[in-house]
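Just one protein chain is left out here, and the rest sit where they should.
Now for chain A:
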Amino acid sequence: MAPPPEHRRPIKRAAISDQQRRREVALRLQADRRSDAQNRARQLASSVLSLGHEPETEPEVEQEQEMSDASGQLSGRTDLDPVRAARLRGPEVRRWFARQLMLPEWMVDVPPLLDRDWYVFPRPSGKRCFVVSSNGTTISRLRNGSILHRFPSNLPNGARTKDVSGPASSYSILDCIFHEPDETYYVIDMVCWRGYSLYDCTAEFRFFWLNSKLSETGASDPPSQYHRYRFNVVQIYECNLAGLQASYSGQVPYVKDGLLFFNKHAHYQAGNTPLALVWKDNVCSQYVLDTDSKGQIPSQQQVVLELQNDGNLTTFDDPPVALGSLSRDLIAQSGLQVGNLVRVAIRDDSVRLVDGKLDLGELQLVGKTNHSRAFADTYSKVLFQHAARHAPLRIEDLVASIQSNSSMDNSQASDVEMEG
């Protein structure tokens, strides 16, 4: 019996062997992992890039900006790949995540036009984290980069279950607070959905998207085998009197920890931003005053600052603000090193506000902070804490600000009419 002609495969003979397939799969995986590994290095670099070392206006920039626009919906930023970032290790991961979360400043002044440009909602008490779902897993990471949970969920590609609506590698990122008592993730912002980046979208759009998209997935369903934790959206209000009232004293299914204010027009901006604000008092939070490392409220205000090589103690701001310094002797004596986070106590009587700038005066070293602490306090926090002890911003102040806004609106409106 003659064999078939050279290039002719008999139809009943299998087209490829599984061994060949295994070989090809292995090669493909290796290639993918190589590009992952190399991209990991690149993404880190690009998150450094996004920290603002880049001058905003330069002739070259404009010319190249056009090219980038030509690429369609692709936005200018690429420092966003938490899937790869999720595989980072050690201190790099902490730095990466610290740069990705939007960190509200503490409200020390009431911003103007609160009722027109802002949202408000009661902040759930719990752990702030980034939740990333991709490739069949959901991972939540705390602000310091450590993993809180790794679990299956109904988020897109959040579990190894049927999801035909997009590639398994496309990821979604939610900004959440994990609320221990009912083991629920309260979603306070949406950063990325099915690979579509919402970084450059306004809060208004992000909240709209969050509310319409999350409900499509069943992420708010009660926990089940492939959905370990429930995701709930937080009710968000326009920051008018009614909204503020509802947020402040309304019933919510979770333990409140202050109020969050979001500027409607602000993009999701990594790092500290004055376009998101946190405010609290004793009515809407159990934790108005900071506790020390033992969980007690100290008699004197304590502040966590980072030691710089010139002995200055700085806040976690960009750029950092120096609030005091330690002497070389004291540094040597206490075995401190540059970069250490130190807890210092403030003598109330020595604090001064000079030209709106805080001068803490004499600082008393309390000690080093424990390891889980990753960042120093921000300037606005120090200020808020100081105010909370002496002349707090009260809910009445907020109400009054809104009321004056609305009356101003009226007067402006009539002004226009008169001129016309």
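Heads up, the rule we're going with is that a residue touches a chain if its C-beta (ideal position, glycine included) is under 8 Å from a C-beta of that chain, and two chains touch if they have at least 3 such contacts; residues count from 1.
We take it that contacts and distances are computed from a predicted model.
K.L.:
UniProt names the one chain left off this complex as which of "Peripheral myelin protein 22", "Adaptor related protein complex 4 subunit mu 1", "Importin N-terminal domain-containing protein" or "Pyruvate dehydrogenase E1 component subunit alpha"?
P.N.:
"Importin N-terminal domain-containing protein"
K.L.:
Under the stated touch rule, tell me which residues of chain A contact the chain that is not displayed.
P.N.:
The list for chain A reads 1-5, 8-14, 17-19, 22-23, 25-27, 29-30, 33-35, 37-39, 41-42, 45-46, 49, 53-55, 58, 60-61, 64, 67-68, 70-71, 74, 76, 78, 135-137, 150-151, 160-164, 168, 195, 225-226.
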